[in-house]
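To start, the structure itself, in structure tokens.
Every protein chain of the complex appears in place save one, which is left out.
Just so it is clear, A and B label the chains in written order, and each chain counts residues from 1 on its own.
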Amino acid sequence: MLKDEPFSQILAILFASREPVMPGDLLAVFPHLSPEELVGVLTALVQEFNQIQSSLEIRQVAGGYRITTRVEHHEVIREYLKTQPSARLSAAALETLAVIAYRQPITFPEIAEIRGIKGSSTIKTLLEKKLIEIKGRKKVVGRPILYGTTREFLIHFGLNDLSELPTLEEFEELLQS
Amino acid sequence: MLKDEPFSQILAILFASREPVMPGDLLAVFPHLSPEELVGVLTALVQEFNQIQSSLEIRQVAGGYRITTRVEHHEVIREYLKTQPSARLSAAALETLAVIAYRQPITFPEIAEIRGIKGSSTIKTLLEKKLIEIKGRKKVVGRPILYGTTREFLIHFGLNDLSELPTLEEFEELLQS
Partner (left out) sequence: MTTGADYQVELEIFEGPLDLLLHLIKEQELDIYDIPIAQITDQYLRYLQMMKDLNINIAGEFLVMAATLIFIKSRMLLPVEVVEEGEEGEDPRQDLVSQLLEHEKFKKAASLLHDRQVVALSIWPRGDEEFEEEEKEAVSVNVFDLIRAFHRIVERYQENIVMEVQHEEVSLEQKLTELRSLLMLQREVLFSSFLRKAVSRLHLVITFFALLEMARLGEVRLMQSMAFDDIRIVAC
């Protein structure tokens, strides 16, 4: 099956693209496929590809499809590439990011209020890492800048969309139990 | 076979590496393999991988191994890549765009003066990408063309209007914290 069109072509596209491939963009390239047919093709492709080998994996991330290596090979890859584990975000940065992810679009004073801390250095770090971005200004006095998460955020945390995050209410239940 | 080690690991390395993978470098990661065994593993891997699907192939280039898409899919890949928005900018184009965004309407000599760099190719790129447009001519000697940003610019950067751009003061606050 993998060797037949359009499977072989879509797999080649998934490989060639560094960004997650959006089904909508594939429809433009395969106009003879209906959206339903395309979803069927993609589902079958993912299943078959992930099954015939155990090095790579097609994942759904940020609303698209992308090929990555499997988690279990990370040590041997790191050893070959001689890379250090990438710098993880600090606890402070993760907390700011969590606040932004759940309350976006949100201004800096609002973030500071929730975290009980001033200091915007984490905002700068997150902007530089492109995990958050400027989303305009809030229509209140002073017109403060609004921040929100990016597509890069979804990719970085392996999320298909924001709804994959548990809701804050779920965290609340966790606290009460 | 592909699913077993070290085949699965080597395939993952081939995928993740930016450069063709040299057998000598692999030996460092798999010290329990002799050079002869490694060559055997690689040969079997190439044969098996190239046989089970028809999208990708492992090729020997410059004494190393790399995975590439097969030539017959290049047309469809190019077609797909054409669907991708090309808001990617070089550092030079970004600088020119920044000057225009913050000081529009502005002429080319003024941009060159501020940037301290001549060369107008970035203007052309930005016009082509429809991020800037001609806004008229300045009423000074030579009547140079005035440039400004477009509606597409606002859409691309997710802004409602230009007043939503952060100011230099706001940026400096971010830096100082």
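FYI, contacts are C-beta pairs under 8 Å (C-beta built on N, C-alpha and C of every residue); 3 or more make two chains touch, one makes a residue touch a chain.
A quick note: this is a predicted structure, and the numbers were derived from the prediction, not measured.
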Per the definition of touch given earlier, which of B:Val46, B:Ile77, B:Leu127 or B:Ile145 contacts the omitted chain? B:Ile77
By the document's definition of touch, the residue of B:Ala28, B:Ala98 or B:Ile134 touching the omitted chain is B:Ala98
Contacting the left-out chain in the complete assembly, out of A:Ser8, A:Thr69, A:Thr107 or A:Ser120: A:Thr69
Where subunit B meets the left-out chain, the residues are 12, 15-19, 66-69, 77-78, 81, 86-91, 93-95, 97-99, 101-103, 106, 110, 113-116, 157-159, 165-166, 168, 170-172
Provide the residue numbers of subunit A that touch the chain removed from this figure. 15-16, 18, 57, 66-71, 74, 77, 81, 85-86, 88-89, 91-92, 94-95, 97-99, 101-102, 114-119, 127-128, 130, 133-134, 150, 155-159, 165-166, 168, 171-172, 174-175
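We take it that only the chains that are shown with their structure count from here on.
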In the complex, the residues of subunit B that touch subunit A are 2-3, 7-9, 11-13, 15-17, 21, 25-26, 28-29, 49, 52-56, 67, 69-70, 73, 76-77, 79-81, 83-84, 158-160, 163-164, 166, 170, 173-175, 177
